[in-house]
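With one protein chain held back, the other chains of the complex are shown just where they sit.
Now for chain A:
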Amino acid sequence: MLSMTEKEKIEEEIRLVPIKKAACIEALKIVQAHRRWVSDESIRDVADILDMSPEEVDSVATFYNLIFRQPVGRHIILLCDSISCYVMGLKGIHEELTGLLGIQYGQTTADGRFTLLPNPCLGTCDHAPALMVDNDLYRDLHPAALADILDKYT
């Protein structure tokens, strides 16, 4: 069940657009902001509010890289795996990071602290390699800097 807050926020988005369906992505973003991920149940709830079929909502949800259809950890690590970062030492960053976390791309640490995802170019290629943890951007990375970065997130 969607909470009152979620419902109200979605209703607000619906008022901004000429047809209900057009609020679909915004609705998914609202649900994810409250629950960190979008479950099958949430898909059905969103579909109800927007007069869409759950399949239709799911087809939108699964299209976008940053709508999560599986549970994720408390913090999301987006490691840039695009070209400038590749040239500037992605391999070393990736090895160190997966070593420290003990997980591969797409996985969540056993303590639920981190989910690691590859991400296309973060738009900071002149400071490659780069990654983001939640809202924080880290640039000019060196493998030796990673442990301290992870320590900031509990």
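Here is the rule we go by: a residue touches a chain if its C-beta (ideal position, glycine included) is under 8 Å from a C-beta of that chain, and two chains touch if they have at least 3 such contacts; residues count from 1.
The criterion applied here is as follows: contacts and distances are computed from a predicted model.
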item: "Hydrogenase 4 subunit B", "NADH-quinone oxidoreductase subunit F", "ABC transporter permease" or "Gluconate 2-dehydrogenase" - which is the UniProt name of the missing chain; value: "NADH-quinone oxidoreductase subunit F"
item: Residue of A:W37, A:Y86 or A:Y153 in touch with the missing chain, whole complex considered; value: A:Y86
item: Residue of A:A47, A:L116 or A:M132 touching the missing chain in the full complex; value: A:M132
item: Contact set of chain A toward the excluded chain (per top definition); value: 16-19, 21-26, 28-29, 59-60, 63-67, 78, 81-84, 86-88, 119-128, 132, 135, 137
